[in-house]
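Only one structure is covered here, and it is reproduced in the block below.
Of the protein chains in this complex, all but one are displayed in their positions.
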Amino acid sequence: MAEHTVVFDAAAEVSVPRGTLLADAARKAGVEISQPCGGQGRCGRCAVKVTKDGVRRRSTLRLSAEDVEAGYALACQTVVEGDTEVTVPAQEKIARLLTTDRTVAQVQVPTGYSAAADQTIKRFGLTLTPPSMVDQTDDWSRFTAGLRQQAGIELGHISLPLMRQLGAVLREGEWQVTVVLDLAEEAAPRLIAALPGLLPDSAPLWGAAVDIGTTTVSLWLVDLLSGEVQVQTAEYNRQISRGEDVISRIIYGSKNDGGQEMRGLVLESIGQLLERGCRRAKIDASEVMKMTIVGNSTMMHLLLGIPAASIRLSPFVTAVNQVPPFRAEDVGIGIHPEATVDCIPGIASYVGADITAGVLSSGMDDTESISLFIDIGTNGEIVLGSHDWLVTCACSAGPAFEGAGVMHGMRATRGAIEEVWINGSTYEPSFRVIGGGQPQGVCGSGLLALLAEMFLTGILDKGGNLNSSLPTDRVREGEHGLEYVISWGHETKNGDGPANDIVITRVDVDNLIRAKASIYAGFTILADSVGFPLEAVDQVLVGGSFGKYINVEKAVQIGLLPDMPWEGFQFLGNTAVKGAYLALLDKHARARISDIASRMTYIELSADNSFFEAFTSALFLPHTDMDRFPTVAKALQPELETEE
Amino acid sequence: MALSGIQIYKMLPRTNCKDCGFPTCLAFAMKLAAKQVELALCPHVSDESKAELAESSAPPIRLVTLSANGNSVKAGNEVVMFRHEKTFYNMPGLFLRVKDDLSPEAIKAAIAPAEAFKVNYVGIDLTMDGFAVESVSGDPATFAAAVKATRGATKRPLVLISGDAAVMAAGLEQLDGEAPLICSANSDNWEAMADLAKSHKAALTVSATSLDELAELTGKISAKGVEDLVLDPAFRQLNSSLIAATQIRRLALRKNFRALGYPMITFPGDAGDVGRVSVQAAQAIAKYAGFVVIDEFLPEMVYPLLVLRQNIYTDPQKPIQVQPGLYEINNPTADSPLLVTTNFSITYFSVANEVEGAGLPAWLLVTEAEGMSVLTAWAAGKFDSERIAKDVKRFGVAEKINKKQIVLPGHVAVLSGELEEDMPGWEIRVGPREAVDLPGFMRDAL
Partner (left out) sequence: MPIEIPKDKWPGSVREITLGATAADGGTRTSTVTVGGEKALPYMHFEAQMPHKPVIALEIRDRLPDDWSTLLLEHWGDTAKDPAAWAKAAEATGVELLQLTLSLTDADGNPNTPENAVAVVKSVLAATGLPLLVFGTGQAEMDNVLLVAVAEATQGERLVLGICEDKNYRTIVAAAMANGHLVNGRTPMDVNLSKQLNILISDMGLPMDRILMDPTTGALGYGIEYGFSVMERLRMAALQGDSMTQQPMLVTPGFEAWKTKESKVGKDVPAEWGDWLKRAIHWETMTATALIESGADIVVLRHPESVKRIRVAIDELSAVPEMA
């Protein structure tokens, strides 16, 4: 097959066969091109400029005719058909202001926490009698005898590398040694570390709780003795460059070396957080003796390098829901090599450890009252139940409420409109922008507010159609049909480029309504599956970073959350990492998670039509069945009267 | 009464031991509630719960099976009044009736085309289920000869019709080792008919014109040990037969009224006029019949009846799908564009409506994706280039169009590369992601 030369940025040159994707050519040339959608041609962010044309564009989705005219092409959708020169635009610098970093709340150590009673990682100082001509006991026996006599512990497991170092450690510490043990398996304690010399009792014993989110990875550094969280830090999951959602990542991970690459990327993310956290705590990462990890099932598979392909394919099973503890070195995490890495169990392909941990931290498994717990992210996982029973399901809400898949959507960073009000007679909006200043787009909470306001002011009818007959120029015909202008171009800052109006289109509205319908349908199906009326739920617990900024009233008005008294709602923030923290500290909490995982019943929504029914029913503002939303019906009443 | 998952759960041990093969007791309880598993799978359930659950899980309408020569027809075991509540399970058997005033040769000639009838509907071969032989002669020997002639012309299960036990006995002699249905027991002949049914292991139709009388008869007959009963509420009008069928099914399902917990037989053939026969048979299929008997074999009527039966007995819990195939929108020509999407009905409708509404002619290839939408099907691996290429071939798309070009939904732009490999010589175009943008795309970009 013919080979063609591709030159990137007039520097990196590579020869590839005809028909190669530009994105693959770039990788071969060592040029990094971001592909947030995983090369599906969906996001348009891999646009490059072709300066010498030898390409064929399979798809130009998200590029305008002018863009194509100017030479732009999507690297993931464009194939090389001749010698080509390409320039890669400077990657848009991703704003680093993470939502999770915006409100680092003080974490309370669980009441009554006692390292002695609750922690499985234990530290002891041993003082051994040095060997002599009259006591020629071998080092190992001397060590184990000391452990038996001074700590009352019969050692069960030690690794060969530790055995190799033991003699030197004992001598370096002049027969004083600090040992760290994992006592999770009571009959067979495992040696994690033997360190020369003794430490003061007040010295922290380090552990880490990690939540691998599809979008964000969070890490807390914890003193296992006091239980205090010393450092909280979060970073984007580096896998984002290979796909924004789990499906894209599973597909990417199933190709060639994709799995290894995915594993490497998430390990890098964790490594980066460890480095930053340890720097703040002024410790070395090797001092961390235990890490407890939560994450959705896909993230867990990719972290462990276990093939994830079966997760997305019918009948949607994971390779493993519950893994035993591993050594840090085996997992590839740069803490103490012998440290215990405890991966929290998940229960199904789309209900993972982040949810079992979330249930734990919400406390819903420990009370008689019936709770509805929702973790809103790219996937909405929902749990309903009490101490007696728990049912769960996952609905793919899509990333609309995270600002993705919406024309002017963006993450909750500086410049994002996060709250909107619309005047009911002039249809003029006012809004609040994160960080003040001029708006660049709308984030999830802003989109939610916008939807609610447009609905209540009659810009949208209950079916989500825009009303073009209102006396305002803000509702107009756009490229995708009718749209509403939130901010005119001259009010808008959009980098150095031309000033664009910020609009919400009919397609955006449909996307948002689908997202909210999917979540609400999940609620109703779960409730129906056990014959429990949704209205009878005692409390609604909302987790996920989105959950912190949600405006309950508006969320109810659009039918995202059930219509119930406000005092019934609680916003819990990142329940996943909190659950990981609790499990890291307390073996009883850890046992509770196992119990939760073993008794939580997973409802597969695609097993029959009922989800689709509930979904269609919820594809309306606020819902086809108005009886479910009495307060919204009441709010709409005056408007109806004036119309008649 | 049917119990909910939570109600059943409360009767289980609630230990989540997984011995039943399900991850939790609640999961098992929900399967029990849906009648998809047997309680026996739980080794730890208490005797008390067992008794209570058995009561709620006994089939309210008895399953009756007719069989002959390895062929069988089942009726009964239904659990709902309306198919959307769950599904209808056992399709009513369609039988052709012959009478013993015909010569054996004439009987064979009447049966032959119906016996041979086989028509393909969406990949399924539809056929008649069996034949009925009625004595009008009142003569045992004549009836026996007619049954013999019938049995010589078909291997399918039979229904024998005569109110005279002696005649019936002669007919049954011809059907050794089979499980036919005999018609009918009434208040005059029930004892003799019950004895015949018992000695020949035949199912027995019970006929009466009031539900009270029917129930009284079935009670007496089942007390004699004949359990496989079929009801003939002998109404022959659309209104009365609909009401009787509804009341019988309701009593069985809602009141667990055992005396009427049997499948029903109807005789649309009695209506005579083909228009009325077809309407009565259609009603019987839609509304609760277990066996339907017609008198004249007309392929142009039997075919739609069998299709109706197939439709009504489709499981409504499966995703709403359209038939995969190549659809014509606005009378396309060989130069009209080719679009592709999945067979989820809503997806199909939104695409077809947008294009149709815009007045643009197009070919729409609907692929087999198990009724999933484009993104869901793609995520689950049911809408990939291999399947698209296969369906292009299967539906002979290339013969219909001049330009080898196919438009993919924008959501699966990622497939364009693979599709180029799987469909050499085709131009793969990526369309918009939303159906609403299709008309614009077709006008501007195609």
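Letters are used for the chains, namely A and B, taken in the order the chains are written, and counting of residues starts over at 1 for each.
The criterion applied here is as follows: a residue touches a chain if its C-beta (ideal position, glycine included) is under 8 Å from a C-beta of that chain, and two chains touch if they have at least 3 such contacts.
As the structure is a prediction and not an experimental result, all values here were calculated from the model.
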item: Of B:G21, B:G138 or B:P299, the one touching the omitted chain in the full complex; value: B:P299
item: Residue in contact with the excluded chain [from B:V119, B:A141, B:A166 or B:A334]; value: B:V119
item: Touching residues (missing chain, whole complex) on chain A; value: 461-463, 465, 469, 613, 616-617, 619-620, 624, 626, 640, 643-644
item: Contact footprint on chain B, counting only the chain that is left out; value: 82-84, 117-121, 209-213, 215, 235, 237-240, 242-244, 246-247, 250-251, 254-255, 257, 260, 275-276, 278-279, 282-283, 286-287, 298-305, 307-308, 310-312, 314, 316, 320, 322-323, 331, 345-346, 349, 353, 356-359
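Definition applied: only the chains that are shown with their structure count from here on.
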item: Gap in Å, rounded to a whole number, between the CA centres of chain B and chain A; value: 46
item: Contact footprint of chain B on chain A as seen in their complex; value: 21, 38-42, 58-61, 76-77, 79, 247, 312-314, 316, 347, 389, 391, 396, 480-481, 506-507, 510, 529-532, 598-602, 606, 608-610, 612
item: In the complex with chain A, residue positions of chain B that touch it; value: 4-7, 9, 16, 23-27, 30, 316-320, 370, 372, 376, 379-382, 410-414, 416-417, 420, 428-430, 432-434, 436-437
